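Left out: one protein chain. Kept in place: all the others.
So that you can tell them apart, the chains are marked A, B and C in the order they are listed, and the count of residues begins at 1 in each.
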Amino acid sequence: MTLDYSSSFHYLVALLPECVLFVGGMGVLLAGVSKTDEQRRPELGWLALAVLAAAAVANGWLYSVSESGATAMIAVDKFRLFANWVFIVGAALTIAISLAYVSRQRLQAAEYYALIAFATVGMMVVAASRDLMIVFLGMETVSIAVYALAAFNRRDPRSAEAGLKYFLLGAFASGFLLFGIALIYGAAGSTNLQAIAVAVQDGAAAGGLMIPGMALLVTGFAFKVSAVPFHMWTPDAYEGAPTPVTAYMASAVKAAAFVAFARILFVGLDGVYDQWFPILWWIAAATMVVGNLVAVVQSSIKRMLAYSSIAHGGYLLVALVAANDAAAAGLLFYLFVYTVTTVGAFAVVVTVGRQSERDTAIEKYAGYGWRRPVLGTLMTLFLLSLAGFPGTGGFMAKFYVLQGAAEAHLWWLLVVLVLTTLVSYWYYLRVAWFMWMKEAPEGAVHRVGGATPFAIYVVLLVCGGIVLATGLLPGAAIDLAQGSVEGLRHWVAGTAPAH
Amino acid sequence: MATSYIPLLIILGVSVVNAVGMAVASHVLNPSRPTPQKAMPYESGMIPLGDTRARFSIKFYMVAISFIVFDLEAIFLIPWAVRMRELGWGPFVAVFLFVVVLAVGLAYEWKKGGLEWD
Amino acid sequence: MLTYALPLSAALFAIGTLGVVVRRNAIVMFLCIELQLNAVNLAFVALSRQVGIEGQLFVFFVMTVAAAEAAVGLAIIIAVFRHQRTVQVDRFNLLRW
Partner (left out) sequence: MPSSSSSGATAPFADPASSALSEAAALPVQQAAVWEPFLPWMVVLLPLLGFVANGLLALVSATRSAAAVRAGGTEDSLSLDGGRPRTHRWPTYIGPGVMIAAFLLAIVNFAGMLGADLHEPVVAGPYWTWLATSSLRIDVALHLDQLSMIMMLVVTGVGSLIHVFSVGYMRDDPGYPRYFAYLNLFVFFMLVLVLGAGYPLMFVGWEGVGLCSYLLIGYWFADREKADAGKKAFIVNRIGDFGFLLAMFLLFDNIGALDFVSVFEGAEAAFSDNRALVTTATLLFMLGAAGKSAQVPLHVWLPDAMAGPTPVSALIHAATMVTAGVYVIARSSALFALAPASQAVVAGIGALTALLAATIALRQYDIKKVLAYSTVSQLGFMFLAAGVGAYTAAVFHLVTHAFFKALLFLGAGAVIHSLHHAFHETGSKADAQDMRNMGGLRAKMPVTWAVMGIATLAIAGVWPLAGFFSKDEIIWYAGAWAGAPGNANGSWYVVFWVVALATALLTAFYMTRLMVMTFHGRSRLGDAEQRHVHDSPWVMRAPLIVLAVLSVAGGLLNVPESLRVLVFGAAPFEWLHHWLEPVTHAAAEIQVAGMGEAAHQSPVGGGELTWALISTVAALAVVGGAFAVLRKRLYRTAAEDADPRTGLALALERKWYFDEAYDRAVVRPVLALSRWCWKIVDGIVIDGFVNLAAALARLAGWTTSLFHTGQVNTYAFVLALGVLAVLGAVYLP
């Protein structure tokens, strides 16, 4: 069917995955209220997974729906649908690694899973929106849910502190984002991205509101993607939050911000490319350098992965700066691979910590590979993928982004990317080195006990499979990513942006 | 149009100057010879104990939050209500769904015991 | 009108920013963030006189978001208070760089 938004019903169709997930999330919430039995916790998790599966079906169905024109507030394009896959997969994997954790930590399961569902709804809205205001609402839906998730473990003071820091700074940054939206609204007369693009073409950038608005918007998003120097909250929030939530923040939440950022930059602000190019260039370079260098000296694996996620944000920013189709497709592909890899790595961290916040020091991984060979092997695979080792999805993703950067002749960024990647080998392989090359400390051998939950094994195998598949046979995923960005950047019919 | 507010501004200015002026003047003109007795909050009363900030029950917070949420509901409903007939069924359904969502929220809060004072 | 309202909005926004930077009490910091959001609201309303009615509509949404932030934010602050017996953010040092 074709949507022209002549009736409100069309909005419901266009937002079907969101609606399904939202209603399902409410269902989980209410189901949790009616059942107070402690034993019910995993069931709520499975229910949430079922809801995600339903949303995935709806998302797949949307491929058969088309929209007339490309200016409506809610986009039904492949870019959005691809992004939705990333969010759904990220959320599902997060829930799967949370099942045992939530039970073990005696968290309130219904609220926990419902919040993840609501945050995922927010991400989907963000990806779908062609309107700055909807982007803002979606981002806030995500953020507010994740503030709560970060502070979710009420018995852990670190969790509360992480939540507070994240909340205060996140709200602070939202203010800048919103102010930027207001200024752009004033300059362009609309918050619709297509309308903004047209207004810019007609000279709206000269009015004095557009450029500062763009700058504030960029800083707001730079915070959301934890780009240097707006990254200060990231390590604290990632370290303190419950580990599955950290996985979710590092993967899906970041992906959502990047998807929205890409659409805004490529569509709405394409006309002021010359103005945002240098800003993002420097932010990207600084993010790669600082993220990677600081990760080298971390001793906690959660903090190390936090800085690693900052560094990966830098690589993704390179794709934004390149601003061509290859880079845009690379961005989507990268987000998918990175999401899967990161959740996989955190799944191991959760398991090593025995469903709690213990043993996050990298030294605790000494000899782990030999004690738990499957986990150790997969963790090594994830680390190699994060480092960008050929044969893994991480390499393909980086290669793709690099290709986009080479086509855009961003040689210096390319050099920085490659050099900082080499630095990253150091800290990723340090963990692998501890796992395989170091003897376990005395007594550690006896603590291995306790079976790894079934769901974690599933997650690990799925993530490992995807990492290998995207590394060795990336064809399908790359085709999908390429098809998903077709037409994204050609916002006015017939005029391809030229830079 | 703006001129009609000038008297208001003048009154505002005078009152501010007056208030600040009196406070400052009393500080400046007042001879200050503090003794320990005088420095006490209640010169001849009980010596106060503990924090001046009294603890509020968490329940006030719960009520306040509920109030904000349902208060804000109104700002979305009123513009629609004013033009309900002209807008027709589409927005009606939309508002209906909006209220349903809030109702679910209310049901959740109720079940959780958020509405009970004790 | 716009020439007064936008600078006023910017000034309020700056005051809010400054407040977040210099105040240590989490609640006061949050109030300053609210001030920022309301400064933006002012800008929206002012701009809507020129641009169109949506600006005023956006204010509703921003208010809603602010309310939601307040609910979650205050809950988090209470959670922190229970652990630390304070809401002074400079006393929180479990998580350090």
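Note that a contact is a pair of C-beta atoms (placed from the backbone, for glycine too) under 8 Å apart; a residue touches a chain by one contact, two chains touch by 3 or more.
Please read all numbers here as calculations on a predicted model, not as lab measurements.
Visitor: Among the chains present in the display, which ones are touched by the chain that isn't there?
Guide: Touched by the chain not displayed, across the whole complex: A, C.
Visitor: Given the contact definition stated above, which residue among A:Val13, A:Val200, A:Leu402 or A:Val431 touches the chain not shown here?
Guide: Answering carefully, the residue with contact to the hidden chain is A:Leu402.
Visitor: Against the chain that's been left off, what residues of chain C make contact? List them.
Guide: Looking at chain C, the ones touching the missing chain are residues 17, 20-24, 26, 29, 88-93, 96-97.
Visitor: Go through chain A and note every residue touching the omitted chain.
Guide: Residues in contact with the chain left out: 164-165, 168-169, 172-173, 176, 211-212, 214-216, 218-219, 222-223, 228-230, 232-233, 235-236, 275, 278-279, 282, 289-290, 293-294, 296-297, 325-326, 329, 370-371, 373, 377, 389-391, 396, 399-400, 402-403, 406-407, 409, 414-415, 418-419, 422, 425-426, 429, 433, 436-439, 445-446, 448, 472-475, 478-479, 482.
Basically, only the chains that are shown with their structure count from here on.
Visitor: Report the inter-centroid distance (CA atoms only) between chain A and chain B in whole Å.
Guide: The mean C-alpha positions of chain A and chain B differ by 38 Å.
Visitor: So how far apart, in whole Å, are chain A and chain C when each is placed at the average of its C-alpha atoms?
Guide: Roughly 25 Å separates the two chain centres.
Visitor: Measure off the straight-line distance from the CA centroid of chain B to the CA centroid of chain C, and report it in whole Å.
Guide: It comes to 16 Å between the two C-alpha centres.
Visitor: For chain B, jot down the residues that touch at least 2 other chains.
Guide: Within chain B, no residue touches at least two other chains.
Visitor: Could you check chain C for residues that touch two or more other chains and list them?
Guide: In chain C, the residues touching two or more other chains are 68, 75.
Visitor: What does chain A use to touch chain B in their complex?
Guide: Interface residues on chain A, with respect to chain B: 7-9, 26, 29-30, 33-34.
Visitor: Where on chain A does chain C make contact in their complex?
Guide: Checking each residue of chain A against chain C gives 133, 136-137, 140, 144, 147-148, 151, 154, 157-158, 160-165, 167-168, 171-172, 174-175, 178-179, 182-183, 185-186, 189-191, 232, 235-236, 239-240.
Visitor: Give every residue of chain C touching chain A within the complex, in rising order.
Guide: 6, 13, 16-17, 20, 26, 29-30, 33, 36-37, 39-40, 43-44, 47, 50-52, 54-55, 58, 61-62, 65, 68-69, 72-73, 75-77, 79-80, 82-84, 89, 92, 94-97
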